[in-house]
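The next block holds one structure in the form of structure tokens; read it before the comments.
All protein chains of the complex are present and in place, except for one that has been dropped.
This part shows chain A:
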Amino acid sequence: MAEVHVIGQIMGATGFSESSLFCKWGIHTGAAWKLLSGIREGQTQVDTPQVGDMAYWSHPIDLHFATKGLQGWPRLHLQVWSQDSFGRCQLAGYGFCHVPSSPGTHQLDCPTWRPLGSWREQLARAFVGGGPQLLHGDAIYSGADRYRLHTAAGGTVHLELGLLLRHFDRYGVEC
């Protein structure tokens, strides 16, 4: 079986209007993939930047997959939330990106979006906070029911992911 190691960090995020941000992340793979070691999901710390406007998490990712096929290449899905001084959390954006498929270190910029509600909900979000959220997280990384959504752009999440492949050349796969 071929093996894939994903070793890297969720560096941080820029471009969000709120400043105390954290990110919930997870990795989704197809049926042919098996996670041998590592934690498939997690949540970063809450960072309030002092210098500049980029929130830094430096959250380590270390995953070891074994795979029998190329379908269902791992996808990283992210939810960025902001936390205010009272401890309330508000959604800032959803995003996903595929784990790169060529070995080496990659800098990734993942754009995010958040669902817009009706004009009433948008007004309420501006004054009181809150706002619509997805009920099922799989809309973040699947295209299936997206046509129902009306969204606005959030900021960008920056990741540095390194990929180590093993035995792919045995199976004739060029990456």
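Basically, a residue touches a chain if its C-beta (ideal position, glycine included) is under 8 Å from a C-beta of that chain, and two chains touch if they have at least 3 such contacts; residues count from 1.
Everything below uses one rule, namely that contacts and distances are computed from a predicted model.
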Protein name, per the UniProt record, of whichever chain is missing from view ("Ribosome biogenesis protein BOP1", "Spermatogenesis-defective protein 39 homolog", "Serine palmitoyltransferase 1" or "B9 domain-containing protein 1"): "B9 domain-containing protein 1"
Touch with the omitted chain, as defined above, among A:Ala32, A:Leu70, A:Ala124 or A:Cys175: A:Cys175
Among A:Gly8, A:Gly93 or A:Gly154, the residue in touch with the chain that has been omitted: A:Gly8
Residue numbers in chain A that touch the chain omitted from display: 5, 7-9, 11-12, 14, 20, 22, 36-39, 42-51, 54-56, 58-62, 64, 83, 100, 102-109, 111, 156, 158, 162-170, 175
